[in-house]
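Note that one protein chain is taken out, while the other chains of the complex remain in position.
Presenting subunit A:
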Amino acid sequence: MQGLDFSIVPEYWPLIGKGLWWTVVISTASAVLSVLAGIGFALLVLYASPVVRYPVRLFMWLFMGTPLLLQLFLIYFGLVQIGIDIPAIWSGIIALSLHFAVYNADIFRAGIAALDKGQTEAARSLGFGAWRTRIYIVVPQAVRGTVPAVGNMMIALLKESSIVSMIGIAELVHSAQLVISETYRPFEFYLTAAALYYGLNLILEAVLRGIERKVELSR
């Protein structure tokens, strides 16, 4: 049996660091897009005409009912077949964004429904039209009210982002695997990756707490 030896970790830091970088990039891009798309889906599901509303609902329902891995494969391997060739990084970002956008949309929808009717009436009585009321009054408040729930989704997203390793993207887990295949040191490098995820999580939670505190003040 081999003893544990973490002293070899620094030697492979360039590779691991690159993996960490991609995990951060992919997660951040997907988080931002999933929030924006989530707001968009929620608004469409709530307010768009039936011609738009029902397809969006069907789409959301399909995305909720299938695994992220399948969605990723469908976007990366499947779409090529019909002539849509999306690079791996973008396939990963799109799959993660859409997958979490659907959940975020559900959260936003509930957040909008929970808003006091008086808010809309006050805006309408000032002369705001229906859409302006949504954009300036309803959405900003719903977003603020749902920071904790959406934040939990973003923590899940960070961890789930490792799934893009399945289409060959050298994010953190995949980088660790590459290093392990060279060094035969799974324990050290998986633990290193775990520690890095943990660190990212701490940072994300701090950011979320910051946002929560900021929006709390303005309630």
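The definition used in the following text is that a contact is a pair of C-beta atoms (placed from the backbone, for glycine too) under 8 Å apart; a residue touches a chain by one contact, two chains touch by 3 or more; residues count from 1.
In the analysis below, contacts and distances are computed from a predicted model.
The chain that is not shown carries the UniProt protein name "Amino acid ABC transporter ATP-binding protein (PAAT family)", picked from "Acetyl-coenzyme A carboxylase carboxyl transferase subunit alpha", "Amino acid ABC transporter ATP-binding protein (PAAT family)", "succinate dehydrogenase" or "FtsX-like permease family protein".
Taking the complete complex into account, A:121 is the one of A:5, A:121, A:182 or A:205 that touches the chain left out. Contact with the omitted chain, checked across A:17, A:87 or A:140, is made by A:140.
Taking the complete complex into account, residues 116, 118-119, 121-130, 132, 136-137, 140-141, 144, 215, 217-219 of subunit A touch the chain not shown.
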